[in-house]
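All protein chains of the complex are present and in place, except for one that has been dropped.
Labels run A and B following the written order; every chain starts at residue 1.
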Amino acid sequence: MAMNHTAPTSERAHPTPARYTAIALILAVITVVEVAIVYTKFLQPVLIPLLLVLSATKFAMVAMFFMHLRFDNRLFSVMFVGGLLLALAVIIALMTLFGVFFA
Amino acid sequence: MAAVSGALPRWLQRPTTYSGLWGWVVTVDHKRIGVMYGVTAFAFFLVGGIEAVTMRLQLATPANTLVNPDTFSQLFSMHALTMIFLAIMPLSAAFFNIIIPLQIGARDVAFPRLNALSYWVFLFGGLLLNAGWLFGRSPGAGWFAYSNLTSGPFSPGSGMDYYVLGLLVLGTASMAAGFNFVVTIINMRAPGMTLMRMPLFTWMTLVTSFLLVLAMPVITVALIELGFDRFAGTNFFRPEGGGDPILWQHLFWVFGHPEVYILILPAMGIVSEVLPTFSRKPLFGYPVVVLSGVFIGFMGWAVWSHHMFTVGLGPIANATFAITTMFIALPTGVKVFSWIATMWGGSIEFKTAMLFAIGFIVLFIIGGLSGVSHASPPADAQQQDTYYIVAHIHYVLFGGSIFGLFSGMYYWFPKATGHLLHEGLGKLHFWLAFIGMNITFAPMHWLGLDGMPRRIYTYNSNMGWDFWNLVATAGSLLIAVSTLVFLWNVFTTMRKEKDAPADPWDGRTLEWSISSPPPIYNFRTIPNVYARDAFWHQKYVEGSDGRPRPVPTGGATAHSEGHEAAESPHDIHMPGLSYFPIILALGLALTAAGIMIHLAVVAAGVLITFFGIYGWAFEPADPE
Partner (left out) sequence: MIHASSPAHPAPVETTTGLNNRKLLMWIFLGSDCMFFGSLIATYLLYRGKSLVGPYAHEVFNIPYTSISAFVLLMSSLTMVLALSAIHRGDMRGLKVWLLATALLGTVFVGGQYFEFTTFVNEGLTLKTNLFGTTLFVLTGFHGAHVTVGIIILLSFYLVAARGRLKPEQHLNIELAGLYWHFVDVVWIVIFTVVYLTETPNIVT
């Protein structure tokens, strides 16, 4: 674990406002795509996996760029992603136990 | 929010008093908060003990009528809730508070006011959970409160409301403490104290804090949903509205199993400090013990359904959870062997703290073995809901957690108070508790295998349970006497003058390098750490025969004092006192209590909470 750096890990240069706006634009486009594909007939069979991938992409982009996890110390990511993965594991385990996936 | 500069209104000024009762109300000193945690938790421990003895007296003879069935349900529910949430967890928190900053060479925790807030929220939450005894009725659906026993027809009156709201408030306190100690241990260690040089107790506190932070939100959600069912008429857990009572069981045990490790890991940490000290040997296999603890904390999330083997989850689910459960016995066994190997070949000193630590190992092995026996679903089907389970949980929680905590009390009492507890009375306490505990809980194994269900308020004499029930009751009285001996010991010790040296046990970790009790700033100079068992290595070097030799006089300073001159105590900056933790805690508790009483009380509670938060945010960093 990268816990024992003595020197304060100053964050690498933050993105500029223009960069932030570009990221927000990508996020907006993904949202439009999400809404568009739910109304697209031929994508229906793969709709749910597609939606999950797109939403995970948005999640990751906000966390990495707006929340600076990409530029910050790894320990912050460990704390957050740890909780996130545990929550995901519990949700998936419960859904399995309740027969949501194969009933 | 940081303080803002400029003229401040009077009410925002920091309090400055350290003396009298008021000094305790506004304190943010981790040692004082720890003592308050300890005293409060022990008071609740006595309440839970009285509830236990009352139940044992009721069960002493068949067809007894000392208490009625309704009272009995409230007694066993409140006994468990009190012992788990109001005794073992806060007693562990008392040790976190008093010891962790000292062990890692810090002057306080990372967030002193948050620490005070944890205590006050715990106190008010504990009172709220117990308020049912004064106002009508207490929760009576067991500590895991299975649905739909908790819905209106089966739990009439407000008993379960105290459960929902009390545990919500207590959960807030636990989470606040968890956040605080994770940050403290990661970020407040003295220079040189790497993760693998941390004392075992610090390690186990870190794991426990992570479990608190991650497990408490799950029970919070379960309680919120139960609260909606009870207060707003929803159907989360009510089959008549489509709800599934099994969901409560899942959510409860997703929290409940990590909770089990929240209860035992601190005691394991304590024992891992006491055994090396009184064996005059380093802990055997330190890295393995650390990793086992981390692994236990991790695996604790993957075994919850073993509490639900008889629910009918199906053979695949049962088999999966049986395997993960048996797997978790491995790291636990590794720890036990490491403790035994630590004592092997050591020069053992049988002080009271050591006796309790050895008692912990013995009783925890018994409890662990009975635990493994119901890791197997078919065996569990036989044992489920019988006194066998009661025997198991008391071997691990009383013989385990409480013995570990008592070990810690004897070990660190001089550090916290400056008084050494009387060894003779201590040993009497140990033997009475050890014998009493086995007389009480060992017979429950056979009672359970003989079919006696748990939670029954009485039984007929033709069941063949009379004799062992009477024996168990006699044992419980012996435990009660042992606790009185402990109280007498504390009482007489505190009346004497402070006599404890800084290092009464020839300790190994940093807390023994400073006076007993420590000054408010703990360390005059923050120590530099060069090794595991940092203080031991300041005192001893390894001789040519491999045995420790005392460092020649004067030699120790090279290591202990560092190279900078000691700071004058007047220049040490300590966090300012504050009124706002208790105000904020009061607001939170009032908000919760108001849900039962009246919307106006909720409004008042929310207002006080807001006042507390803004005062907290805007009060200056220091008195002006």
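Going forward, a contact is a pair of C-beta atoms (placed from the backbone, for glycine too) under 8 Å apart; a residue touches a chain by one contact, two chains touch by 3 or more.
As the structure is a computational prediction, the values presented were derived from the model and not from experiment.
Undergrad: Write down which of B:Gly136, B:Gly157 or B:Gly233 is the residue touching the left-out chain.
TA: B:Gly233
Undergrad: May I ask you to list the residues on chain A that touch the chain which is not drawn?
TA: Counting only chain A, the missing chain is touched by 3-9, 14, 16-17, 20-21, 23-24, 27-28, 31, 34-35, 38-39, 44, 47-48, 51-52, 54-55, 58-59, 62-63, 65-67, 73, 75-76, 79-84, 86-88, 90-91, 94-95, 98, 100.
Undergrad: Could you pull out which residues of chain B are in touch with the chain that's been left out?
TA: Considering the whole complex, chain B reaches the absent chain at 1-2, 4-6, 16, 18, 110-111, 175, 178-180, 182-183, 186-189, 191, 193, 213-218, 220-222, 224-225, 228, 232-236, 241-244, 247, 251, 254, 519-521, 569-574, 576, 614, 617, 621-623.
Convention: only the chains that are shown with their structure count from here on.
Undergrad: Between chain A and chain B, tell me the centre distance in angstrom, where each centre is the average of that chain's C-alpha atoms.
TA: Chain A and chain B have C-alpha centres separated by 36 Å.
Undergrad: Across the complex, what residues on chain B touch chain A?
TA: Per the touch definition, chain B meets chain A at residues 186, 194-195, 213-214, 218, 244, 250, 254, 301, 305, 313, 317.
Undergrad: Which stretch or stretches of chain A touch chain B in the complex?
TA: 1, 3-4, 75, 83, 86, 89-90, 94, 97-98
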